[in-house]
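Shown next, in structure tokens, is the structure this report addresses.
With one protein chain held back, the other chains of the complex are shown just where they sit.
For chain A:
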């Protein structure tokens, strides 16, 4: 312990990364990539817009991604958060951390940093895989870099907000039914979000998946649209402030046994 400053962020994060291996978080992240890419591929090859090889554009896989991300991400993010936090409930980790100088709030912040790294890596792999498969499927049209990057960044931001929410939920409520149940209901909101009015989409974090979608079908026609950057920016700012506030309140609570 002498080489490590007690309570410093770095060693706590390193410790969280060490925990990930036994928690099979890599496997869950792999599932997230596989599920998202598979759903994107499926909706792409079955689209009538993709039938003619001469007119294939990137809008079709982008519409697939805009559908697949909200279908797959919310529940698996809830699973990642629950896996990472439940061990502290079961193994008395909160108390152990507190007695060694790592407060529950600091532990939650370290968990977010660790899990966010995994989610960022999974996002990069997902988008690169869709691009590579699109090229293999014969899409020769130029890549709409701005639109795609906008979707990648904003959907990642929404994913990180949902992840932070689940980390707090799983930490606050011992019974993981609450976190996973909310994750399941969130999936429903995320999937149906595009059919709801804009005010409803803004009301929950999961509704924002519909606000960052860059392509979708209106009847038979495929239309593209820019992600709603201001909405996502406000969401991220609000979520960051709330996360800091709630986790700092964890710090002031007496250690849980």
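The definition used in the following text is that contacts are C-beta pairs under 8 Å (C-beta built on N, C-alpha and C of every residue); 3 or more make two chains touch, one makes a residue touch a chain; residues count from 1.
Throughout what follows, contacts and distances are computed from a predicted model.
Trainee: Between "acetate--CoA ligase", "Molybdopterin-dependent oxidoreductase", "D-methionine transport system permease protein" or "ABC transporter", which matches the UniProt record of the unshown chain?
Mentor: UniProt protein name of the non-displayed chain: "ABC transporter".
Trainee: Give the residue, chosen from A:51, A:121 or A:184, that touches the chain omitted from the document.
Mentor: Only one listed residue reaches the unshown chain, and that is A:184.
Trainee: Looking beyond the chains shown, say which of A:75, A:130 or A:152 touches the absent one.
Mentor: A:75
Trainee: Using the document's contact rule, name the residues of chain A that touch the chain not shown here.
Mentor: Where chain A meets the chain not shown: residues 24, 28, 31, 35, 38-39, 42, 71-72, 75-76, 78-79, 82-83, 86, 90, 175-178, 180-181, 184-185, 187-189, 191-192, 195-197.
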